[in-house]
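Complex shown without one protein chain; remaining protein chains in place.
After this line comes chain A, so read on.
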Amino acid sequence: MIQERFDAIVVGAGMGGNAAALTMAERGLKVLQLERGEYSGSKNVQGAILYADMLEKLIPNFREDAPLERHLVEQRFWILDERSHTGIHYRSDDFNEEKPNRYTIIRAQFDKWLSQKVRDAGATVLCETTVTELLQDSHGRVVGVRTDRDGGEIHADVVVLAEGVNGVLGTGAGLRGRPKPDKVALAVKEMHFLSRETIDARFNLKGDEGLVIEAVGTISRGMTGMGFIYSNKECISLGIGCLVADFQRTGETPYGLLEGFKRHPSVAPLIEGSEVKEYSAHLIPEGGYRAIPQLCGEGWVVVGDAAQLNNAIHREGSNLAMTSGRIAAEAICLIRSRKDPMTAKNLSLYKKMLTDSFVIKDLKKYKDMPALMHTHSQNFFLTYPQLFSKAMQDYVRVDGTPKLEKEKLMLSSFIKARSWSGLFSDALRIARAWR
């Protein structure tokens, strides 16, 4: 199909791929980007929250024309049992700033916009093209890709693998393993449409203000997981995700969990009367630092979800993808400007630059959290939420029981459920993993 040779081929047009393609094209490289969807974004699923800082580094004036939904002024964190929620809410008028820090977005629309920037920068973007294989020479060096188009072999000096969490090319070429059931979560999501006024009223918002609710507790039925509700202009993104290994072990269904979350008495009134317009599912890399594969090799680099770059504790993924894509591109441009070949040794510059950035620093900080949450999921996602809810209810309900007696009962319920040593070791485990 394409006879010409490219400086770089980018596989995938999500956050990581677009950041890489844009950065390289802006610096004058001849870039080909391949995307299997009808348009950039048509295969991508995210919650979705956009962190401005990481996009600003790519497109400083993005606020002028990017399809942003609402800027976030409030964050709610809920611990749920069957009938109640205990919440921590943080709301600040400081977030109504000239250049807001976080926005909700709709990925398909956002990615289309970002893809146009990539084209404007001079990259060739070819959609409806699935890359089926990485081309390797006799030394195992990646020299290009094979696609599902006729005669679809294309050569380049370097291939940027931005193929997402479920990328098959890196695995197929033996460059990294498959995602493992205990290292990826499956999230399902629905888009609930309501009028803007209704959303404003239900969430106490005005103008373009937005809100995030993140929820853990009995909704995940003892599995490692989390629910989320994000407000957009005229719809609500609502979803829930749990580790694939937990679905496999328990036989719970993802849509069953979603329906349960929607029916929760704290959630149902927020979406009442809504019209659902899409149901989607996506894997989320949850293995953290210890699951990061080899990041580069002879003629290739891997970025974003495909490199398992996701901070599960802070729910940051797309910004790590965007940043890793940009850094990979910067490293490639630097190597090229020195007229050096795209060898594993030279491309390790990408790894070094990424290690020096917040991306790897943050993931390293939480390197023990994924394993902890997984091995103690019953305690963290079932027992404690139930105990918290019971304790809160006892605390606020006035029924003539002396307060001292209430406190003793509350404490004994925790000890009965987890024992002194259990409570102590849970606290210690979290403190250690968090540090």
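Convention: a contact is a pair of C-beta atoms (placed from the backbone, for glycine too) under 8 Å apart; a residue touches a chain by one contact, two chains touch by 3 or more; residues count from 1.
Here is the rule we use: contacts and distances are computed from a predicted model.
Missing chain, UniProt protein name, picked from "4Fe-4S binding domain-containing protein", "ABC transporter permease", "Ferredoxin-like protein" or "Acyl-CoA dehydrogenase": "Ferredoxin-like protein".
Of the listed positions A:L22, A:V244, A:L270 or A:I360, the one in contact with the omitted chain in the full complex is A:V244.
Considering A:D148, A:D340, A:D356 or A:E407, the position touching the chain not shown turns out to be A:D148 (whole complex).
In the complete assembly, the contact with the undisplayed chain comes from A:T253, out of A:N204, A:T253 or A:Q378.
One of A:G41, A:G144 or A:P385 touches the chain omitted from the figure, and that residue is A:G41.
For the options A:V188, A:V303 or A:L349, the residue in contact with the chain missing from this view is A:V188.
In the full complex, chain A touches the hidden chain at residues 36-38, 41-46, 48, 82-83, 106-109, 111, 127-130, 132, 147-149, 165-166, 168, 178-181, 184, 186, 188, 190-191, 235, 237, 244, 247-248, 251-256, 259-260, 263-265, 268, 276-283.
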